[in-house]
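Entry: chain A
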Amino acid sequence: MSLLSIRDLCIALPEGADRKYAAKDVSFDLAPGEILCIVGESGSGKSMSANAVMGLLPQGVKPVGGAITFDGQEVLGLSERQMQDLRGRRISMIFQEPLSALNPLMRVGAQIAEVFEAHGELAPQERRNRALKLLEEVGLPDPESAIRAYPFQLSGGQRQRVMIAMALALEPDILIADEPTTALDVTTQAQILKLIENLRQSRGMAVIFITHDFGVVADIADRVIVMQTGEIVESGTADEVLLRPQHPYTRALIDAIPRLNQHDDAEQPARTPVLSVVGLNKTFVVGSGKLFGKPRVVKAVQKVSFELCAGETIGIVGESGSGKSTVGRCLTRLINPDEGRVMLDGADIAHMSGAELREKRRSLQMIFQDPYSSLNPRARVSRILTEGLISYGTPRSEALEKARDLLGLVGLDPSAMNRFPHEFSGGQRQRIGIARALMLDPSIIIADEAVSALDVSIQAQVLDLLADLKTRLNLSMLFITHDLRVAARICDRIIVMQKGAIVEMGPTGKVLHDPDTDYTRSLLDAIPGQEYERALAEAG
Partner candidate 1 sequence: QDGTPQQGGTLNVVIQPEPPGLMVGLIQNGPTQMVAGDIYESLLRYDANLQPTGQLAESWEISEDGKTYTFKLRKGVVFHDGKPFTSADVKFSMDKFLRESHSRMRTYMQHVESIETPDDHTVVFNLKQPFGPFIGIFEPGTAPMIPKHIYEGTDFANNPANNTPIGTGPFKFDEWVKGSYIHLVKNPDYYMEGKPHVDEVYYHVIPDAASRAVAYETGKVDVLPGGSIENFDVPRIRDMENTCITDKGWEYFGPLSWLWINLNNKPLDDVKVRQAMMHALDREFAKDALWNGLGKVATGPLSSSTRFYSDSTPDISYDPEKAKKLLSESSYNGETIRLLGLPYGETWQRWAEAVKQNLTEIGIKVEIVPSDVAGWNQKVSDRDFDLAFTYLYQYGDPALGVSRTYMSTNAKVGSPWNNVANYQNPEVDKMFDEAALMASPDDRAAAYKTIQDQIVSDVPNLWLLELGFPTIYRCNIKNPVNTAFGVNDGFRDVWIEKAK
Partner candidate 2 sequence: MKDFWTRFRFNRGAVIGLVILAVVIATAIAAPFIFPTSPWKMVQRPFLPPLTQNGLPLGTDALGRDVLAGLAHGAYVSLLVGLVSTVVALAIGVPVGALAGYFVGRVDDALMRFTEFFQTIPSFALAIVLLAIFQPSLTFVIIAIAIVSWPPVARLVRGEVLSLRTREFVEAATLQGLGNAQIILRHILPNALPPIIVLASLMVAQAILLESSLSFLGLGDPNIMSWGYMIGAARTVIRTAWWLSFLPGMAILLTVLALNLIGEGLNDALNPRLTRKSE
């Protein structure tokens, strides 16, 4: 008997959206202990379908047909009260964007403990201990102090792990995970996957796993569903779908999967550095929350130095929480580094301010790790994209024209211009962020997990776009990613970071195939789907 059964689910979108239905005639079953992976196009309705199971569709989005049966119970008709009992305890969910999904004003420990409280589990002081334990299990370093942190004080991957801890807290019957590892480095990712696997074995937990990472799919999936524009185009066991895809879309997807050894190791011409970073340091000191408690001190960036040359792409990989985003934010002066110099065109922007800084910044753009919170909720996409350009003096019509072009290049419909950020899927928002960064024709882009929420075919499209710009416009890029395959594909050099410091730096091929440090090696070992890659390679 299946634990969850979805029949002909139709979810209607409000007027003015991409299409009429976010999901159409979606049907599948989930047995206890089964791991079902949903892959597919960004914006194809994966998140909406998952939300529907939880009864948590956004305002204006409604299920209009079909049935969802959980444990013999029709879910769609349940009252909010009845749903309350199911949520968290029987079915739990990890949402796609962890920053906006966490309460900004509540310490993460409390947010986890709340799950127990909501369902009347455990005594109050034990809840905290359990929360601590959970944070440890998901691999958060120094959980004692992390438990007291606010979401904004955590790195993207750390937040994501908080979400995971929350969802696993009560060991639910079904776990719905919506791209839960987009911000996790591969070792941490492996650890999380192992955790899920354990729960499945011990508790018979069933999992719906939405992801773009075929490596992960290959490693964990029992069955796979492929979605495109709201419909399921193919489904079957993991082997069937991954190795013997039937539908052309699935085949196209699989062809687009980046390979580890895809980079061209052609000898780089000598280039002039455009950005040189010398001795960057940043330490966060955060009150402990108690009046006289010891403050939490995080050495987020320690003595980071490197040079970025014109037309070069440097990948930054490494442990989640190792300071990658912080480096990016220091370079753009969104936060002020404690020490160090950031030389751009011979000027130190680490000690600049005012108009001068604004002028310099034009050539230095960033793609934010959390796309949703970096978009003004009250601005339409058209404004978000064009206002930068307009403020630098470009005529409005020209800016709009360019914005439309860029949207097309990142695979979005021009109709997106008139919508607000909350009306998009996670991947779509990320693409808006990319388009925004490209609007100003920067010479340097700092891309923080810029393609993590994109399905592989769109990812490929975007990466091609970036590569094209790189050659055409001599664009330099700092590409922060946890996906080593992506790094392999577009980076010239790779920096490996751990605990705020650079542990290894070198040409991509060297780092990925002949690393100097154990840490890098452990990363490489943890890359998911290596067997599958081999299998694919054998197959053709």
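Quick note on selection: all candidates are chains of the complex that A comes from, given by their letters.
Note that contacts are C-beta pairs under 8 Å (C-beta built on N, C-alpha and C of every residue); 3 or more make two chains touch, one makes a residue touch a chain; residues count from 1.
Owing to the predicted nature of the structure, the values given are computational and were not obtained by experimental measurement.
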Identity of the candidate that touches chain A (this complex; choices 1 or 2): 2
Interfacial residue positions of chain A with respect to candidate 2 in the complex: 12-16, 59-62, 99, 152, 332, 334, 358, 361-362, 364-366, 368, 370, 373-380, 383, 387-388, 391-392, 420, 422, 433, 436, 439-440
